[in-house]
Each structure stands twice: as structure tokens, then as C-alpha cells.
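As you look at this complex, bear in mind that one protein chain is not there, while each of the others sits in place.
The letters A and B name the chains in turn, as written, and every chain counts its residues from 1.
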Amino acid sequence: MSLSHPDLWSVVNKQFKYKWMSYKSVFQGLMIAQIIAMVFSLFGVASSSMGFGFIDLNIQYITGDFVFFFTCLWAFFISVALDRNENRLADQIFVTNSWSRHLANVVFIVIANMIGTITVVTASFFVKMIHIWIFGIDGFIFFGEYTLPGMLIFFIITFFYLILFSSLGYLIGSIMRQGKLIKFGVVLFVGGPLIFTDNSYLIPLFQFFGDESSVIWFILKILLTSMLAIGLTTLVSRRLEVQ
Amino acid sequence: MSIVSCQHLDKKYKKQYALKDLTIELEENRIIGLIGRNGAGKTTLLKTLAGQIVPTGGEVKVFGENPFNNLKLSANTIYVDDQMQFSLEMRIHEILVAAEMFYENWNRELADRLIYYFGVDRYDFHDQLSKGMASTFNAILGLASRCPLTIFDEPTTGMDYSVRQDFYRALLKDYIAHPRTIIVSSHLLNELESILEEIVLIKNGKCILHESIEDFKEYAIGLSGDKNVIQSIVDHDVIIHEKELSESQVYIAVDNHLSEKDITGLKQQGVQMTSVEAADLSMFLTNDTRGGIDDVFKSS
Partner (left out) sequence: MFDLMALLPILLFLILVIIVVSIVSKGTYSPNNFFIRRRNVILTGYIAVLSLVSIVYFITVHTQAVVENNEIGNLDEVITDFEEAYQHHNLDHESVKVMNEWTFSSDLEEISIEDPFSAYQLHVENTDQVSDIKVTQFMMNVDHPIINLIPNANVSFQEMSGHILIEEPRSHVEIKVIYEEFPIRQIKDISMFHRDHLVGKRGEESYRQHILIQVPEDVEVNEVSY
């Protein structure tokens, strides 16, 4: 029987299709996260009051921010779970090696995040439209016009934020799978301070990405960070493959 | 051409060796039976060949290459056991679509016919299948993918008798139509014997025997008769199995390398010679003890 000589990219392509068939609940998670976010958004995303001359002005902001942040969390959590042992064993049944598996995971993350981006943008308008339907259009002030370049920026920046969260999740997931002790350590040293401190140590991190107003620099920063994270993941997860 | 070649293979888990100094060469296009007791290292060896485990020592070559993390090996090998972890979110018919996508030689018609014959529900999820049904489905996957190296690790776990017979028959028929290298492991030779061409016995992580099935059937000879007579003639080293029939009578199985003189000597003393069934022989060889369960209950 003649041997087949697969090339890496055709295997990656097949493996992505396989993952698309098998990771269905990922999109269930997306919908649940976004629907919860939309329900929260009905109560207003944020509000502020100001003394405005003789008027006490109470401003309620209606944006898709909740949907955006929820979807970032979704991107993070699906990526933590993406390379878990069950999935790796399911890959092993068919044609794979560690490169094709990581590449197919990355392709899956990219495609899933594209769907995530489309739904973030449209769900943002959905939230606004629901508000208009409930309260009537007259009570609103419209800040900022969604021009074509603006929409493009909306898509691009959202997409790269999701990629950032996903690649960090992918890395943290692979670190957590190194052992029970390490898993505990990650939860303790990452999760603990997040809940019990004022999180001021995160400011530089947020500033690094959140204060970048140049689209090009922003994309470069994210690409570099993501590639670093995924590169580290391939190194870290190598230990697991050698059983 | 040898398709599998292992040289002094070691695999150590914590403190225990699963494989120890195992050396084996397997030729292309054979059906090979890998027989050993539970814990002998069958699964470790097969997973090493499938590239799922990295040995701690020695060298393994499959298709002339290191199997670990090897795309070519993965495309030409399928490893089937009863623990196959399929996605929980895929139904049987989707798994078949995936298999067809991955394996070049996949035969959809064969798969569909076997699925129909064995009554696997295409719309079930894999973990909804009963244990026997899951094993059957896995075996179908292994057959229909027609990989140049097909590995079945205890494929019949949970299958009932008639399904086992059907499976072995299907395996043989498909092998004859499309020859390829098939390794089937089992702790029992009985039902497997009729389809095998070669047999490999493995014990305590070592390959203790590798013969064609014809040679294996001639490998040993059974002697029954007076204990003292047999022991005086037969060298103690070649005894494979020994069983006391009564106070003075004994049955022993020995290597079939007795000299003409010994044979005539034994015959004159009234010792009966019988051939040893392959299934029994494999059991004798892979057992840890020379005796049998009877020895445990023998009052000393």
C-alpha cells in the first residue's frame, strides 16, 4: 500500500474543519455571554451626574461596551480550554502533529474571533436599537457618527482585542495544564490579586494597549504579544505531549 | 522491507519499566498478533509505534522515521482501542465525515455497509454508544481508514461473541483485498489465531518470541507420562509448562528441539507425545509462573 505524504497546510486546513465540526459549544458560549451582556446593557452601561448650571443632569450612556468586554472574556476562556487534554486526544485519532495542532487551533481562534467581532459590532447596535424601541427616539442624544472608516476601526480594533485575549488564554491554559500545583499557583497568583487588590499594578498593562490611539501601533503591539504568547505555548505544551 | 523497527526500546514510568530492552522488526503487509498478559507492555509498545508515546531509551523507526510528532506517520497510521476519545459534540456521521477527510484511503462504502450491518446509529453521539457498540464503531473506523499501518489494541473489548467473529472475518477479508500491515493485540490468542500470519509474544516489557504462525504451531511439544522418566531425559531449561496430573504422572510442554535419541527414549518409556495448541502455548509462554493456578492450591 502506497504511503501518503501530507503537507502541513493541507493537514492544518483539515484539522480546522474538524475542530469547526467538534467545538460547537464554543459558539453557544458566545451567544450566552453576549445575551447576558445585552440584558445588562438594558439598564445602561454607565451613568454619571453633573451639576449643569441650574439643572442636575444625569447622563446615562448606552453603548455596546458590555458586549465588547463580555466577548473579550469569552475569547479568553475558550482559548484556555481549546488545547485541553480531551481535545488533544480527539485530534490524535486523526492526522496530526504538534505543529499542525497549534496552527489549526490558531486558525480556529482567528475564525471564531471573526465571528465574535461581527457579533460584537452588530450586538452593539442591537442594544441601542432596543433602547430606542423601548424609550422612543426623542429622548436620546447621539454622540459620534458611525462613518465607514469608523466602522472599519470598530471591526479591526475589536478583532485584535479578541486575538489578544485569546492568545493570552491559550498561554495560560497551557501553563495550567502542567500540573495541579501549577494550576493552583496560577489561580492564586493571578486570580487572587485580581479580586483582593485595587489592581493598580494592571495600569501599565492597560495603558500599553488601551492608550494606544494609533491603529498601526496597536495592531503591531497585539501581533507581537500574541505571537510571543503562542510561541511560548508551543514550548510549554511540548512537555505534555511527551507522556 | 521492515515497516517497524525497534532497537533496545525502554519506557520507564516513574520507577517501573513498561518496556525493557525490546527489540523487534515487523515486515510490511502482514497481520501480526501481539499477545501478552495485562501489563506486559502491549499498549505502551503500540502507542510508541503510533507516535503517541516517546520511549525513554532505545530507538524506534516506523516507515523508516521517528514516529513521534510525525505527520507522515500520523497520516498513514491509525490506532484503535476502546478508549478512543472522540469529541463529545460530534455525532457518528460527522466523525465519519472527518475520517474521510483525513485518511486518503478511506472507503466510505465499506464504512457505511459495516455501520449498517452492525446497527450503529449514525445520529448518536459516540459517548451514547454502549461499550460493545463503541468498540465496534472504533473497529469499523480502523478498517475503513485502510491505513498502511493499522493498529488494533484489544479491539474486541465489550463485543459479544458473534460480533467478534464478524469483526475478525471482516478484518481478514479486507486485508486480503487490500493488503497492509495490521497489528492486533490481545491477551488471548484463541479467536485471533485463524487470521494471523505472525505472532509476537511480549512479557514484562520484552519481546520473548516472534514467529510465523506456522512455525509457532510446531514450536512446542507436549509430553505426558511418568514424572521421573521425563525429568531424567528432558533438560530442565527447555520446559515451558509443567502440570501434575497425579502423584507420579505429569504433563509438560517443551521446546520442540528434542533430539531423535531423546524422542525414541521417551516413546520407549511410554511417554505420550502430543502437539501443543497455539492458544495454550501462547498462554504458557506469557504466564509468569511455570505451573498454573493449580499450584496455588497445592498443599506443600
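Observations on the model:
Simple rule for what comes next: a contact is a pair of C-beta atoms (placed from the backbone, for glycine too) under 8 Å apart; a residue touches a chain by one contact, two chains touch by 3 or more.
In this text the structure is predicted, and so the values were computed from the model without any measurement.
The chain not shown here is touched by just one of A:87, A:158 or A:225, and that residue is A:158. Within the set A:59, A:111, A:182 or A:227, the residue that contacts the chain not displayed is A:59. Touching the missing chain, out of A:9, A:140 or A:189, is residue A:140.
For the options A:18, A:70, A:108 or A:170, the residue in contact with the chain missing from this view is A:70. Residues 24-25, 27-29, 31-33, 36-37, 44-46, 48, 50-66, 68-70, 73-74, 77, 115, 118-119, 121-126, 128-132, 135, 137, 139-146, 150, 153-154, 157-158, 161, 194-195, 199, 202-203, 206-207, 210-213, 215, 218 of chain A touch the missing chain (whole complex, contact as defined above).
The criterion applied here is as follows: only the chains that are shown with their structure count from here on.
Look at where the CA atoms of chain A average out and do the same for chain B: the two points lie 48 Å apart. Against chain B, in their complex, chain A makes its touches with residues 1-6, 8, 11, 14, 17-18, 21-25, 86-87, 89-90, 92-100, 241-243. Put simply, chain B touches chain A in their complex at residues 29, 52-54, 63, 68-72, 74-76, 78-79, 84-90, 94, 97-99, 101-105, 141, 146, 148, 178-180.
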